[in-house]
Structure formats: C-alpha cells, structure tokens
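All protein chains of the complex are present and in place, except for one that has been dropped.
The first chain written gets the first letter, and so on, giving A, B and C; residue counts start at 1 in each chain.
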Amino acid sequence: MRRVAMVGAGMTKFKEHFDLGIKELVPMAVSEMAASVDKGLDRSDIEAAWFGELTTSDGFPAGILADSCGLLDIPVTRVENACATGNDAVRNAMYAVASGIVDVALVVGADKVRESSSRSTFWEWAALTRDVAWDYPLGLVAPANFALHAARYLHESGATREHMAMVAVKNHRHALTNPKAQLRFEITVEQVLRAPTVVEPFGLYDCTPQSDGAAAVLLVSEEVADRYTDRPVWVRGVGLGLDRVMHQHKQDMTSFPPTVKAARAAYAMAGIGPADIDVAEVHDCFSAVELISYEDLGFCDRFGAAALVESGATTFEGSRPVNLSGGLKAKGHPPGATGVSQNVELFEQLRGDAHNQLDTPTYALAHNIGGPTAVSAVTILSTEKD
Amino acid sequence: MRRVAMVGAGMTKFKEHFDLGIKELVPMAVSEMAASVDKGLDRSDIEAAWFGELTTSDGFPAGILADSCGLLDIPVTRVENACATGNDAVRNAMYAVASGIVDVALVVGADKVRESSSRSTFWEWAALTRDVAWDYPLGLVAPANFALHAARYLHESGATREHMAMVAVKNHRHALTNPKAQLRFEITVEQVLRAPTVVEPFGLYDCTPQSDGAAAVLLVSEEVADRYTDRPVWVRGVGLGLDRVMHQHKQDMTSFPPTVKAARAAYAMAGIGPADIDVAEVHDCFSAVELISYEDLGFCDRFGAAALVESGATTFEGSRPVNLSGGLKAKGHPPGATGVSQNVELFEQLRGDAHNQLDTPTYALAHNIGGPTAVSAVTILSTEKD
Amino acid sequence: MAQTYTRPDFRLTPTPEGDDVVFWTGGEDDRLMIHRCRSCEQYFHPPAPACFRCRSRDVASEPVSGRGRVATFTVNRQPWLPTLPPPYVIVLVELEEQPDVRIFSQLVDVDPAEVRIGDEVEVFFEHWAPEGGTEVWLPLFRPVPPSVDAATVSGEDA
Partner (left out) sequence: MAQTYTRPDFRLTPTPEGDDVVFWTGGEDDRLMIHRCRSCEQYFHPPAPACFRCRSRDVASEPVSGRGRVATFTVNRQPWLPTLPPPYVIVLVELEEQPDVRIFSQLVDVDPAEVRIGDEVEVFFEHWAPEGGTEVWLPLFRPVPPSVDAATVSGEDA
C-alpha cells in the first residue's frame, strides 16, 4: 500500500448553532481545512470525498456536501457507523488513497442536532425504528445504556464517582484554551458530585453537551504530499471493531470489546503498541466511558483506570495526556463530526500548532465508541512515516 | 493498485417479504454468495465488510450485518448514497482490496420497505426532513420528480410512450427465467399503454414495484483469488458522479449528469469505452430512465434511445442486452440491494451461469441513479484481468 | 376544457426558517420573492445563504413578475397525499426574468389534458394559517390569460 499523509485539518466551533444548518457548517469546516494547508489547496485537486454524518435531517448527505462546497465533479460517499462515523470516514478515505486510485481525498464529518425536534416528533421518530420497541416501553433511554455499564464498572473495579469526576474536571480544564470548544469553564470535583443526577451514576457534568458542528481533514498520497506541506502527518493505522448490538448479548459489562478490536487492528497496522502513544483523543460521551476506554485501549491494566486518572498521567502535564481538546465532554459532540475533529486536534498537536501544545509528540491516537457500545473506530497518526 | 476479483455472488428473491426482516434477509444473501464460491468460503477468511443500506428502520446497520451473519470480528462500514448505495458499497470495498490492506471483502446490500409505515407515520417522517418542505405543500411526490424529467425528455427527443413501454415489455420478458425476480409475467405494449396512469407519463407498468431483499458479493485480491475460483470476474472500473440535489438547479432536464460523470470515471479506470460493453444492468426505476441512461452511458447518441430500443439491440437477442435480470422494473428494487444485485447478475453472465445466458460476454456494466437524480454509480466487470 | 380550481380543505404547509421565510410569505403583499445574487446578478431558487453559482454571500430576495412558462409538468393521478385528491398538475415553471430559474408548484384552473410545455403561466397565492403552525402564502400558478381561454392558448403553443 501507499503511505497516506494528512496535510490539512479544520473545524467549526462546536456549539448549538441555532442559526446555521449542515449546509452552512460543512463549507465552513472545509474552508478552515483548506486554510491550514501550508502550501495552499486548489480545490480542483480534490479527487474524492467521504462524508461522515449520523443523522440526515437535512436531506441526501452526499449531495449536501457536494452542493454546499461546490464539489460537483467528484464522488462523495456517505459513511455512517453510529458515533464511530467520523473515524470510519477517515478509514475509508485512507483505503482509497492507499490503493493508488485517489491522490487527494477530503474527509468531512458533520452533524446538526436540530432544535426543532419536539418531543412529539421524537416519539414518532422513535416509533419508526424497531429495536427501540425493546427499550422505550420500559423507560430505557439512550444515556441509560451507558449508565448501566458504568454502574457495573464501578461495582466491579472499585472506581468511584470521584474518579469519573476527575475525568470531567480534566477535560473541562483542557478545553479552556480551545477556541473551538463548547464548554470553556473550569469545574471542580465537588461541583461534579453535587450537580443534579441525570441517570445514575451520571450527573450533569458527567455527560457531553448537545452540539452542532463540522470538521474536515485532507488525506493525500505520499507521492503528492510535498505539494501541500513539508511537515505532513502520517495516517499510520486505522481499525474498526464491532460487538453484538443487543446489550443482552454482551458477556462483560465492564469492557467494550469493539474498542479492543479496533485498537488491536490499528496498532498492528501502525506496528506499535499502546505504550508508544504520546497523546490521545478518547471517546468520553460520559466520564466513565473514558475510564473504561483507558483499559480497552491498553493505556493501563484492567481496572487500572482509577489509579491512572488519579495519578494525573492523562492531564496536559502528565505522561500521556488524553483529550487535550476538551474531549466530547467539553469540546462538544456532534456525532458525525466528533471523530474527524479528534483528527484535527491531533494533526495540530503533531505539527506543534495546538493550543495545549505538547513537546514534540510522535504518535497520537483517536478513538470513538458508539451504537451505543457496538462499534468503535481507532485512528493512529504520527510524525514518522514508517 | 492491486487487481480486485469478484469470486462469489448471491441474493435473496426480491419480493415483499412480509415475514422476513433485514436480519433474516442479509444472512440468506450471504449464504447464497458463499455457496457460489467454487472452491468454498471459510467465513473466517472475510477481513472486512461494506453494507449498503438506504433506510435504517431496523436499527444500527453495521451492527445488524455483523450480528445477523455472526461476523463479529471484522470491521463493517455502512455506505449510503441514495439509490446508488449498492454500487457505491462495491466501490468502497474495491478500494480497500486494491490498497493491499484487505484481501477478502464482503459487500452486502439490503433494504426492507416496511409495510407498517402508515400514511400518518409517513407524514411525520416527511416533516422531519427539510428539503421536502419545498415539495409536499404543493403535491410534488417522489415519482413526480422522474415524471417531470420524462415529460421533458419525450418533448425534446421525439421518443413516445410506446418507446417507454418497449423497455417495460423487454424487462418483463427477461425476468421470466429469473428465479429471483419479483414480477415474472409477460406484458405487451398495449397493456402498458392501457394501464392506469400513476403520474404522467408513467402508467402502472412503467414503474418498479416495491420490494424487499438482499444481495452479496465477495471481492478478493489478485494474490488470493485462486484460493476461491479458477474463473474470477475482475472489477475493472468503478465510478461515482453527483449533481446538484435541487432540480431547480439542473441545466438540462433530459440528461442525468451524474451518470455521465460516473460512467466516464469507470470507463477510464477500465481502459475501455461504451462500445466495449457486452451486457449491462441499467437503472430502470421508471421505464424512461432506462432510455435516458442509454444516452448518458454512451450506448447511443443523444436522443438516440428511442431508435435503439426500437431496434431490439437491448433485448436478449440483440447486440447489447440491457437488464437481462428483468431490471428494477421486473426483478424489483430494494434500494440498498439493487446495485449489488446487478453485480450478482453480471457475475453469473460473465461466468456462463446466468439464466438468460449470453455467448461469452467479456465486459459488463452496472448502473444506478438516485437522490432522485443527484448521484450515480457505475461498476464495470470483466472476464479479462487487464 | 379548463377546470376551476377549488382550494383543498388541508395542505401540509412548510414551517419556513431563515432564508426561506421571504419566499413563503411574500404572497402577503402579492409578490413572488426570488433570491438574487448581487455579485453575479443571477437569480436562484430555493433561497440559500450563498449563491450556488459564485458562492457569494451577498444575496437577498427580490420581487419578480410572477410570470413564466411551463418548463415541464406531470399530472398526478394517484392519491399519494390524502388531502390532495388527484388528478392535479405538478409544474416546473421557468421564470420570465431568467428561464433557468425554476419553481415547482401546482398548475391550476386548467384541464390537465390540455397543458403543454412552453405554456405561459402566472402566479397567485393561497393563504394558510395552520393551527399551531406558521402563516404562509403558497405560490400556485395558472395559465395566462387565466380561466376558460387558457386551454386554447396553450394548445397553440405546443
């Protein structure tokens, strides 16, 4: 396969963009990405695009990307893989460039959680999908899925709500310097613990906010990379893992097998292991999910996450910072955009342009989990080509 | 890039499967595909899958494929591209195999048009998508989109409703021998013209029926192809083309630019032209769409489709048969499955195993258009590796 | 023979937001409002925050004559929408000001069998104030000259 370089990355601010739809957010992210290309990007160089979008409230997704960005002469594929959509879009674009068929590929992720979806409309929508027939009659709402895992995880691991709170506190602090983040204010462990409970063991500050936004990266082949930059970031590994959709079929409630599988595939492709990762963006839709993911990604041993977060290793000052962007928790979480925006953050880190800039990191990892815990995608980036 | 071979293909019958859901249809198609692999398929050989599904009434699509087929240790990507979904799934899997990263890739397409969607539910659903706000208030229903193109096409080209009827008659006749086809009965031009009008100029027999079904193909790299068969079919070209989503922005109502773009890309990759195609499956959701597509694919000159169909060239006995499967018109049209099922038909034709078997065809073309006329995908298969 | 249009009992009306509002409410002043780009001076429809031709964001709605021609049409004969009984004519109208700007609508006050591509048509507005919804003025079209002579005029045109 050909080596694949990331040479541009940009994103909109994540927030509730009441006045902007997908058709406005997508071209904003693409323009930001284009502006980040060191030697400039002639848009007619783009040969193909991948569009990660989870929801389709605004119409036909591939057409929306083409239409809104004026990219009508290239193929656009919509990829959807629950909350792993963004990193799976990166993965599919990476394959196309690696194949030798496409030299310059655009990856965009976006979602717009429309404020117009009233409760009655939501109910109608919910009634259309079959699996929810197993959930809603008995009150099982989406955040409860993760809450059930978290409750069991606390029970078995000995981790506490304080450890979950440390994740939220850390990610809020990281977001302070991120101009794209939705929640830019510090919180304390006490505030997290005292906040109203949403669904136990999650309080208000354990949960990601509702966000709109878009993010974009540009992948190019090794042959053409130096047309765009002298400091490319290399896409060294991609992985996607699945598990049974039904919670009822999951063997172990304290680990997410999709992450284990996705990480194993990505590490193998990159030829490295978890110890080589200098910086990571980890899916923290709920604080406990970051803890469980430390273990699934191999950042610590099973049930070692509480000690890891307690040690401060995953803060900006620590040995392996996690979610320097603020994470889903404080940066925000428009599902299709999230994975791509993790790549934006890591692209900037590896090039020395980030807000919470580390001292010359070499390997970076992006991670999503979704569906709610049925799919995970992992991308490994590096300053090193081989 | 590495050469990519198709070594297996299978599908369910297309029909209204009232008693079967996606979770039943998908594994049926995969089993049929596996049975078609000459030297057998060990399912643990499959390294990755692409799932083309347009609607998601049954839940999280990638998870459904993994769950229902017991393929829990491989990545599955859902691809969605309106009615071009199936051939775009083939295209993305082809890139992955060509890249050298994946040796054995499964492609599945499926859709289930649920009979439970009552009118009131449909209305609620329709109200959720923004673009329809421009259509429904004034009575513009989906088939009317194509009808407006067809009316203008008849006006400019001189083709008549009789030419449209010839397409329907031909495709119904082709379907007679296809055990997978939904409508296996002959019709006459008179019957087509006398049938109740749906939306002018389309009568009942000018329209595809509503279908459920699934189809699957197996793509492998040239290095491993002989483990599976001594008579592979080669994926020689893939192309995807887009156009503005809004009809109001289309310049020419008598041609579908996405098809022109998709075909150009696929012919270029294959290193051939339209004259080299021996057999084709062309998107005939409405009879007139097959006529327009003859021109867009280069099978005849602009406004030459009427003469082409009149000459009989596109029948089984003609020089370039189109829709020997029966086409969408008579075989049926479960959107996500349609493009993949075209590949199933052409795989069998190129290997000499088809129901309406031609005498040693070399090049075959599959074509979709959708969105409704904003995206097209074209795949070119051949018995020749180069 | 022309058929006289009767307003239906109910329509699913849009809930316009942002750029769309002017189009759906211009009828209050009996004006068909179409977006125009001040950079390339071209009209475009539907309204959007940027011109799809030149990407300029210097765009705004302007009143147009409301006259145009039938670019293409279809007669729907199936009861897809419970509140719009068939048959009815769905039309794509090309604007007098700029024929490549087209508007979907219904063509009424006309015998469906007599409509022809190229027929001259003009706008009128149907006011709806749905309970709990947004007040809108739907632009519909009818032949020019309207009423009983329409069929003859459009017949010559075909």
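The definition used in the following text is that a contact is a pair of C-beta atoms (placed from the backbone, for glycine too) under 8 Å apart; a residue touches a chain by one contact, two chains touch by 3 or more.
Please read all numbers here as calculations on a predicted model, not as lab measurements.
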Chain not shown, its touching partners among those shown: A, B
Among the options A:149, A:170, A:261 or A:367, which residue touches the chain absent from this view? A:149
Out of A:44, A:197 or A:311, the sole contact with the unshown chain comes from A:197
Answer key for A:176, A:193, A:224 or A:253 versus the chain not shown reads A:253
Touching the left-out chain: which of B:23, B:78, B:112 or B:155? B:23
Name every residue on subunit A in touch with the hidden partner chain. 119, 123, 126-127, 133-141, 144, 147-152, 155, 196-201, 244, 246-249, 251, 253
Subunit B residues touching the chain left out here are 19, 21, 23-24, 27, 67, 70, 116
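Simple rule for what comes next: only the chains that are shown with their structure count from here on.
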Gap in Å, rounded to a whole number, between the CA centres of subunit C and subunit B: 34
What is the distance, in whole Å, between the centres of subunit A and subunit C, each centre taken as the mean of its C-alpha atoms? 44
Among the residues of subunit C, pick out those that touch two or more other chains and give their numbers. 15, 52
Among subunit A residues, those touching two or more other chains are 21, 67
